[in-house]
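With one protein chain held back, the other chains of the complex are shown just where they sit.
Chain IDs A, B, C, D and E follow the sequence of writing; residue 1 opens each chain.
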Amino acid sequence: MEKVKTGISGLDEMLNGGIPAGNQVFLCGGPGTGKSTLAMEYLYRGAKAGEKGLFFSLEEDPEQITRIFSTVFSEWKDLKALIDSGQITIAGQESYVHLEKGVGAGTGTTQAYTFSRLTGSIIGLVSDNKVKRVVIDSSNIIKMFFDSDLVFRRTMLGLLRQLKKIGCTTLITGEIHSLGREGFTFEAEHFLADGLIMLYNIQQQEKRLSAIEVLKMRSTAHSRSLTPLKITSSGISVYVGEKVY
Amino acid sequence: MEKVKTGISGLDEMLNGGIPAGNQVFLCGGPGTGKSTLAMEYLYRGAKAGEKGLFFSLEEDPEQITRIFSTVFSEWKDLKALIDSGQITIAGQESYVHLEKGVGAGTGTTQAYTFSRLTGSIIGLVSDNKVKRVVIDSSNIIKMFFDSDLVFRRTMLGLLRQLKKIGCTTLITGEIHSLGREGFTFEAEHFLADGLIMLYNIQQQEKRLSAIEVLKMRSTAHSRSLTPLKITSSGISVYVGEKVY
Amino acid sequence: MEKVKTGISGLDEMLNGGIPAGNQVFLCGGPGTGKSTLAMEYLYRGAKAGEKGLFFSLEEDPEQITRIFSTVFSEWKDLKALIDSGQITIAGQESYVHLEKGVGAGTGTTQAYTFSRLTGSIIGLVSDNKVKRVVIDSSNIIKMFFDSDLVFRRTMLGLLRQLKKIGCTTLITGEIHSLGREGFTFEAEHFLADGLIMLYNIQQQEKRLSAIEVLKMRSTAHSRSLTPLKITSSGISVYVGEKVY
Amino acid sequence: MEKVKTGISGLDEMLNGGIPAGNQVFLCGGPGTGKSTLAMEYLYRGAKAGEKGLFFSLEEDPEQITRIFSTVFSEWKDLKALIDSGQITIAGQESYVHLEKGVGAGTGTTQAYTFSRLTGSIIGLVSDNKVKRVVIDSSNIIKMFFDSDLVFRRTMLGLLRQLKKIGCTTLITGEIHSLGREGFTFEAEHFLADGLIMLYNIQQQEKRLSAIEVLKMRSTAHSRSLTPLKITSSGISVYVGEKVY
Amino acid sequence: MEKVKTGISGLDEMLNGGIPAGNQVFLCGGPGTGKSTLAMEYLYRGAKAGEKGLFFSLEEDPEQITRIFSTVFSEWKDLKALIDSGQITIAGQESYVHLEKGVGAGTGTTQAYTFSRLTGSIIGLVSDNKVKRVVIDSSNIIKMFFDSDLVFRRTMLGLLRQLKKIGCTTLITGEIHSLGREGFTFEAEHFLADGLIMLYNIQQQEKRLSAIEVLKMRSTAHSRSLTPLKITSSGISVYVGEKVY
Partner (left out) sequence: MEKVKTGISGLDEMLNGGIPAGNQVFLCGGPGTGKSTLAMEYLYRGAKAGEKGLFFSLEEDPEQITRIFSTVFSEWKDLKALIDSGQITIAGQESYVHLEKGVGAGTGTTQAYTFSRLTGSIIGLVSDNKVKRVVIDSSNIIKMFFDSDLVFRRTMLGLLRQLKKIGCTTLITGEIHSLGREGFTFEAEHFLADGLIMLYNIQQQEKRLSAIEVLKMRSTAHSRSLTPLKITSSGISVYVGEKVY
C-alpha cells in the first residue's frame, strides 16, 4: 500500500512509513495543542517533496495564515515562496463569504446550499491545483454551520468520501473539550475517519507536556505509544522511543 | 448446540468451541482496536473451512476493502482468491448508493425506504450466495441514517431477527466512545444481541495494550477473563491464560 | 406471609425462605450476568414442585428458548418434558407478531394497542394455564416499543399491578448499562417493583466474578450481603456466607 | 416550638425532641433502605400516643399494606387494632382508581383533574379523621403522573403548603437513584420541604450497612452525624452516638 | 468604597469590613447549611444598628418566619420587637397569593405578569420602608415559576439591577444540589451576582462540619480561606483563622 510521508520528524516512523494514501485522518486535541501547526508542516514537507497541498481554513483568511506560519516557523524561509508559486494553496476567505450568508438566515435549505458550495470549493480547488494533500482547519467551525449534529455528520461523511474518491490524503483538525488523556470521549464524527491522531497537553503539576498518539490508522500497522512532541521554529519533532512522563 | 468456529487462535477456546450457530454478536471497541480486522479473519477462516461469508461494509467500497486486508494480512496469499471465487462476498458500494439518496432529503419515509433496501440487500446477498457468516461493519454508520435512536434500535432488532431466522451467525461491529475498560456504559442496541465481545486498547502509561473480553454469549459457557490479543500480518492471536497487565 | 421458594440453591436462604407471594421483582444486571438463566431456573424449580410457570420472552421464540436452556442446563433432562406437559409455558413468538405491527407505524395509538394486546396476552396465558410464577424477559425490549419513558413506566405500573391482582409472583429482567457495582444508578421503573435483585460481573483485574445482591424485598427480611454465584450445567449456586473478593 | 415525637428509638434524640410541628419532611433513600417502614412506625408510635395518622400509599392497596407491616413488625400485635379502630387510616386503593383514569388519556387537563382529586382526597381524609401525622408513600409514583417536572414540583409545593396550613406533620418518601452517600445529588423537589432525612445502605465490601442522617430540619437544632440504624420485628432502632464504619 | 457590615461574628473580617454597599450577593449551599439563618442574622444585626431590612420569603408566610427564627435564635429577645416596629419587614404571604395564580395557568404571559408583580412588590416594599438590606429566600422557588431557565436568568438580571439602582445590598439564597465542596458546579445565575458566598456541610466520616467560603466579592479584597462556622441560639460565629479539618 502506497504511503504519504508526512515529513514530520518521527511521525512517519510511528506510522510505519507515513499515512496510507487516500486515508482521511482526524487530527484532534484541545486548544493550543498544535493541530494547525502539525497540519501545515504536513503540507510544507509535501510541497518541498513536490506534492501539492491545500490548506483550507475556516478560521483565518489566507494572508493571515501565511503571516502566522511564517512567524511560528521562522526558519522556513521558503514557505512564502512555496505558497506564492502555488505549491501550497491557502484558501478560506472566499468560502467564508458564502458561509457568512447562511448565518442568521439559518434555514436548513440555506445551510445545505452554502455548505455544498464549500464542498464544491474544496473539491474544485483540489482538481484545479492537482492537490494531493488536503488540510481542513477546523471541523468545529464547519459544525457550527449546522443546526443538527446528524446532518453535520452525514455531510462530513459525504465530503470525506468525495476526497477519498479523488485520491486525496487529508488531515481534518478537530478541537476537543479536554486537554489531557483522562476523561476523553470520542465524538461520533471521529468514527467516520480512516485515522485518528491525538495531540495532548498533559498536565504535570505546574507544567503541560506535549505528546502525540496514533489511536487508529487503517491499512497499516502503527505505534501505540504515547510519544513526546516539541514545536520549534524549524518544525515539529516527535521523539519516538522516548517517554512523556 | 452447534458451534461456528471463528478460527481465530485462542478465541474459540474462550468461547468454549466457537460462537453458537445463529447467534447475532456485537463486536465493540474504540477506534483502532481491530474490530473490522477480527471480523474479516472470522470470514477468512470460515471460507478456508468451506463456509461462505459476507462482509457488508458501510465504510468502504469492495475494492478498497480487498486492498486494505491484503495489506494488513500480507501472509494471507489466498484472501484475494477466496474473494474472487465468491467464498467471501464483499459488498458495500452498491448499497451505499441507495443510502446516499436518503441523505439530505432526510424524511422518515425516505430513510425507512433506503434502509429497507439495505436490509433487503443484505438478506438477498445472504440467500443468493448461501452465506453462513455475516459481518456488518459498522452499526455506527447505520445509526447515522436514522434521526431517532428508537427507530434505529427497532430496525436493528428487525434485521437481527431476520438474520437469525435464515440461520446466519453474525458479527456487527460497533465503535464505542472510550478506549479502555473504565467508564464504559452500554448502548441500548447492545442489549439486542445474543453476544457481546469487547476489544480494548488499555492505557498503560506510555503504551496501549490490546485485549479482548467476552461479556455475554447466549447458549454457551465462555471465558470471563480479560485476555491479551495481538494483530500480526498472519492474523489475530488471543493469548488465553496470559495476563494483560 | 406466604413465600414462593425460588428453589435456587442459596437464594431462598438470602430471601429468608423465598420471595413473598405476589411480589413483582426486578432482576437486573449487565449483559451476560445470568438474568434469563436465573429466571428460567426459578420456573424450573417451581414446575418440579408442582407450580406452573410462564416464561414470556420478547427476545427469542419458544423453540429457541427451549433449545438454549436445554444446552445451558445439560443436566436438566426433564426440562423439555416439563415444557411439553405445560408445566412451563414458553411464549413470545405470537406476541412479537403483534408488536412488530407497531414498529414503523409508530403512532402512540398503535403502540398502546399492540402493547395492550401484549398485556392481554400475558394475563390470558396466566389465567388459561393457572400460572403462579411469571418471568418477563426483558423489560428493555418492552421499553423499546415506547416513544416516551413516562408512558412506558405508567404501562409497566399497570402490568405489574394486574399481575399482583391475579396473584402471580414475577421476575422481570432488566439489562443495565454497567457491569459492576460502581457507578450504578437506578432507573425510575425499578422504583415500581416490590423487589430488586442485582446480578453483577465484578471486574477483578483480569477476571470477572459473578455475584448476587438483594437490594430490596418488600414484606420480608433479607440478606444485605454481596454473595458469590456460579452457573453450572446443573443450575445456579449462590454461596451464602462466602466472600466475593 | 412544639415538637412531634416520632417515637422511633434514637431518632427523636437526633431531632432534639422530634419533628417541629407542621414541618413537611422528605424521607429519602435508595430501594430497600426502609423508607416506608420508618414512615409506618412514625404513625404507629403516634397512634399509641393518641395522635391519629394517615398512611396514603400510591404503591399498594390498604389490605396489602396492613398485611405487609403486620409481617415486618410481627411484635406489633396491636397494629391491626389501631388500623381497625381508625387511629391509623390507610388509604390508596380508592385514589388510585381516579389516578388510573388519567393514564393513557394523559392530557394536562386530565392530569390536573385527577391529581387535584388526589390532593382533595388527602386533605379530606385528614379533616374527616382529625389526622395529625401524614405519610405519603411515595413521591416517585406521584411524579410519574406528570409529564412535566416543573408542573410536578409546583403541584407538590401546593400540596405541602395545604398540609402545613391545616397543621399536619408529614413524611413524604422519595426513592433516589443511588444507595450510598457518594455521588448523591438533590432533586429540586427536595428544596421544597422543611426537612430532609436520608436513609442509606452503605456499601462496605461484601455488606451493606443501614444508616440515617438528618440533613435539614427547619426550626430546630439537630444531629449532623451519620448514625447506624437497624430494623427488627419490634421496630426501628437508631443508635445515636455509635459509629457506622 | 462604603461597606455594609453583616454584623456576623467573623464574616465581616473575611470580607475586609463588610459587603460593599450596593452589591447583590448569592448565598449558596445544600439543604440545611444555614442559608436562611445567616440571611436573617444579616438583617437582625443591621436593624440593631439602625438599618432597615426586608426578608422576602417565597417559602414561608411571615408569622411562620417570625416563629422559626425566634426559636432558632432563642437569645434574640428583641427580634420580635424589631419586626413589630418595622425595622425588619417580613413579606411573603401576600406575594405568594399572586404567584399561586400563575401556577397551573402557566402561560408565559401569566408568569411574566405574576413575576413582574413580585418584582414590583419587592421594589415597593423597599421604597415604602426605606429598606437598605434585602434578603430574597430563595432563588430556587422563583426558578420554579419559570418554564425556561433563560427567561428566569434574564428576569433575575433585571431584578438585581433594579435593586442595585435603588441602593440595596442584597443576599439571595440559592440551594445547590450537593453538600460539600467536591463536584460543585456553578449555575449560570451565579454569574449575575456581585458576590458569591458558599455554605458547606463537609462530610467527615460520621460527621458533617459547617464551613463558609467567599468565592467572589466585587469591589473589595476578601479572605480566600475555607473557614469553620457554628450556629448557636445567639447567632452565627465564623472562626476566622481556624481550620475546618
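The criterion applied here is as follows: a residue touches a chain if its C-beta (ideal position, glycine included) is under 8 Å from a C-beta of that chain, and two chains touch if they have at least 3 such contacts.
In this text, all values refer to a predicted model and were calculated from it rather than measured experimentally.
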item: Visible contact partners (per top-of-document touch definition) of the missing chain; value: A, E
item: Which residue of E:45, E:133 or E:190 touches the chain not shown here; value: E:190
item: Missing-chain contacts mapped onto subunit E; value: 1, 20, 22, 112, 150-151, 153-154, 157-158, 181, 183-186, 188, 190-192, 196, 213-221, 224-227, 243-245
item: Touching residues on subunit A - with respect to the absent chain; value: 30-32, 67-68, 71-72, 100, 103-104, 106, 138, 140-141, 144-145, 147, 175, 177-179, 183, 201, 203, 205-210, 231
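We adopt the following convention: only the chains that are shown with their structure count from here on.
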item: Labels of chains that are neighbours to subunit D and to subunit E; value: none
item: Size of the rotation, in steps of 5 degrees, that lays the CA trace of subunit A over subunit C; value: 120
item: Distance from the mean Cα position of subunit D to that of subunit B, given in whole angstrom; value: 51
item: Intercentroid distance (Cα basis), subunit D paired with subunit A, Å; value: 59
item: Where subunit D touches two or more other chains at once, by residue number; value: 183
item: Category of the chain touch graph - line, ring, star, complete, other; value: line
